[in-house]
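Remarks on the structure that follows.
The excerpt is restricted to a subset of chains, each kept in its original location.
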Amino acid sequence: MFLFQCDYNEGAHPKIMERLVETNMEQTVGYGEDAYCQRAADKIREACGREDLAVHFLVGGTQTNMTVIDAALRSHQGVLCAVTGHINVHETGAVESCGHKVLGLPSEDGKITAAQVERAYLEHKHNDSFEHMVQPKLVYISNPTELGTIYSKAELRELYTVCQKYDLYLFMDGARLGYGLAAPDNDLTLSDIAGFTDVFYIGGTKVGALFGEAVVISSDALKEDFRYLIKQKGGMLAKGRLLGLQFDALFTDKLYFEISAHAVDLAERLRGAFREKGYEFVAPNHTNQIFVVMPDRHLARLKENFGFCYDHQVDDTNSVVRFCTSWATKEEGVEALIQAVEEL
Amino acid sequence: MFLFQCDYNEGAHPKIMERLVETNMEQTVGYGEDAYCQRAADKIREACGREDLAVHFLVGGTQTNMTVIDAALRSHQGVLCAVTGHINVHETGAVESCGHKVLGLPSEDGKITAAQVERAYLEHKHNDSFEHMVQPKLVYISNPTELGTIYSKAELRELYTVCQKYDLYLFMDGARLGYGLAAPDNDLTLSDIAGFTDVFYIGGTKVGALFGEAVVISSDALKEDFRYLIKQKGGMLAKGRLLGLQFDALFTDKLYFEISAHAVDLAERLRGAFREKGYEFVAPNHTNQIFVVMPDRHLARLKENFGFCYDHQVDDTNSVVRFCTSWATKEEGVEALIQAVEEL
Amino acid sequence: MFLFQCDYNEGAHPKIMERLVETNMEQTVGYGEDAYCQRAADKIREACGREDLAVHFLVGGTQTNMTVIDAALRSHQGVLCAVTGHINVHETGAVESCGHKVLGLPSEDGKITAAQVERAYLEHKHNDSFEHMVQPKLVYISNPTELGTIYSKAELRELYTVCQKYDLYLFMDGARLGYGLAAPDNDLTLSDIAGFTDVFYIGGTKVGALFGEAVVISSDALKEDFRYLIKQKGGMLAKGRLLGLQFDALFTDKLYFEISAHAVDLAERLRGAFREKGYEFVAPNHTNQIFVVMPDRHLARLKENFGFCYDHQVDDTNSVVRFCTSWATKEEGVEALIQAVEEL
């Protein structure tokens, strides 16, 4: 049985486990103020090519999203994002639990455009009842999106330009950032992202770590008192060094990029097999998530030996399902799946 | 100049002002525990034909909505409502500020159906990631809706049946309830509404009072500790008797129904004039709000002598606007407007 | 029976009722954007001697407190106030419901000092775990306090100086402000208060109005988007002119000050009678609230003809009770009470 339903089925990259074991009995101070966190933050700043960035380590994605968003907004302000955005669908209302409305924008492929943001902002501003409506103040995007698609440098720059123009924050959820950066059609670098957002995070949980997300803040306003919010939202790990150690390992010898490329490479091979078979893709992309329409009878057969994720029923006989690869996916699993697909 | 843009342009019905003046220097206890509130509550219970109803008086609509909804929900639960619902659009995120997500359902005419609610409930319940999503627990409807349409007895009964089936609360926002009950095509009574909802309110602000909304609760669970929530949300008026006095007056000699009928009658006459002229209605209805598509050049002329409310631009030369009548609308104003329309 | 238990037993000053009746059928725009609100705001600015103040009208005190405080604070920030502060005791956790901790400072007489604020601020700042604690950011005082005491100009200036030094907001709850300004030992003016706070409010509910509190903001940061917060917290009255009309009347011909002086004058007479009798005062003051220790058997006799408010039992045979006068208190009631006290 090979599991492809998500990118967090395994533990951590062996190099990370090694470091955790090696340092296990060392004594360090807590709450992320140790030398390992310092070092990891330095490496991330270096990878982004900027020394002025604040870097913080949190445990998980939902926690990170709510912490960043709550740090950025006053009570009457809300978040613009794709209706498919993780914060709008799969976080049990964490953003609302902090008091903020998520303002969904229509999206077919998980992305939103600068034009959509501008329109939403102006519609609010020029509405006669503007004070009776939630004020858009932060734009949330994910890259790759929940559908695996990615933003181009031009798209991100345009989004950021609109945000700057209207004094909106731009926040990128990078839970799967590695897989986006590794996509063959990607033209963004970490440095671009640091330059074209106010805050973003580099996902560890889904890209090689046991857990952990590295928040990178360029906006001075957002930097202020950020650790208070990490603590309040439950994200300040007592043994914070565990996060520092993991990101230190991931940003040593480009491990983060290398393992991301591995996942994307295997996904591309899988994608090829699906394409050959004539299946159609939903929100076609070149990252580690494959959304594909398949006949239910084929799925029934695959299910015997492979794990994948049902998304929704398309019609009486077909469904959209998701196959994920990750840093941990083994070639043999992919080979087996490709062969099984060919035999359908 | 005659204003038709909303139904809260004037003060209160003269009989209410009279009562306020008469009782002005009386001494009563505060916070709604006086005899006037008691009496008004009794009259409302009588009008609903049930003695087991809890009746509370709050000051305004947004406040009432957030108080009821926050009283009903645990943190992970949300509100199903039409995307056009007042709580979803025009309350500056008051529901979210209490921590709850508003789950919008598509709607053309401001209404939602029992089938929509059932589908939303079941989709949540059967979703693999259900715990990662906000749990629907309360259904919010407004009657009349924000577009002036109303629910039939059959529709409301079906909604309530679905809610009962799945242990959902049904809450009716009756900010304009009088105008709905007075509509010629209405077949609901207060007694029906009390029977087919868990909680609803009878709007005073837009129907004859200076301000005030009477919340009527039939659900035992919602009755518990409700006054604590009124206080916390800022809705417990120190001189609570002002609310009691107003609703007492409104529910004496059927004043509430009589003044509502006046507004609807005038709206129907206006509607006739628009129809004659060949204008099309948006969400056609027979309550006190008229949403009508008119050429911008016609609107420009009307604007000189009449107030109305722009809703949105339809195309290059036409807009949807809203005309409202109310308990206070004068026949002469309506006559003048009809004549002006005929002359367009 | 004469009621002395609070200062909101009656309706409104006759001049206010007159204005409400006179203007009742006028048509105005809603939500506080009418000419009456404009005019009242102008008069208040004039009374404060400053043109740069933002003035907003809300309905009640709890609502006003939560709106101002939520407007001022980020999520990790809290409010310093006396443990006896209204927000800490009698608002059903309204401030906490907005997500903010109330940080109580010890107080015997309802007041806090500049030194206490400074100490609390510095203790937080220099604590090793400062990020694990709520950051003090706003100082809430009430004047008169919940115990009827008032701040001197020197005390207020010192508080403001400390707040300015540490970038804290200073907010004065003036629910009973008139009665404080009218106290014989008061040396503060509205202009001083506007100068030595960031935001304060002038209470109407307890000083002559049916309801209503006028928020006066001098801090530019707090002015921004304040109306959004009024709406979100349920304080934006549809018929906002009712608030404007009332404050317009109160600030015409110094009515607010005159009726406050009336209440204080009667309270002083009452106080004299209690003093003569040898009763001791709790938190002695010269405003409209008298907290006095009396034997329970005396209270039992008074109770037959007079309303007052039990505060707490002191020992087996004595209790602290509160007597309030107000703008509406009649001399005959006070005379009757004085006579009854003398006969005890």
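We call the chains A, B and C, going by the order they appear; numbering starts again at 1 in every chain.
As a convention for this text, contacts are C-beta pairs under 8 Å (C-beta built on N, C-alpha and C of every residue); 3 or more make two chains touch, one makes a residue touch a chain.
Please read these numbers as outputs of a predicted model, since none were measured by experiment.
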Open item on the list: With 3 identical chains placed here, how many copies of the sequence make up the full complex in this file?
Closed with: 4
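Everything below uses one rule, namely that only the chains that are shown with their structure count from here on.
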TODO: Express in whole angstrom the distance between the two chain centres, defined as the mean CA positions of chain A and chain B.
DONE: 42
Task: Between chain C and chain B, distance of the C-alpha-averaged centres to the nearest whole Å - done: 33
TODO: Let me have the rounded angstrom distance from the C-alpha centre of chain A over to the C-alpha centre of chain C, please.
DONE: 49
Task: Per-residue multi-chain contacts in chain A, two or more chains - done: 75-76, 98-99, 131-132
TODO: Spell out the part of chain A that touches chain B in their complex, as residue ranges.
DONE: 75-76, 78, 89-93, 96-102, 128-129, 131-134, 309-310
Open item on the list: Under the stated contact criterion, what part of chain B meets chain C in this complex?
Closed with: 1-3, 5-6, 8-12, 14, 17, 20-21, 23-30, 59-63, 66-67, 91-94, 97-98, 205-206, 210-211, 228-229, 231-239, 242, 307, 328
Task: Interfacial residue positions of chain C with respect to chain A in the complex - done: 31, 70-71, 74-76, 98-99, 131-132, 135, 225, 227-229, 231-232, 236
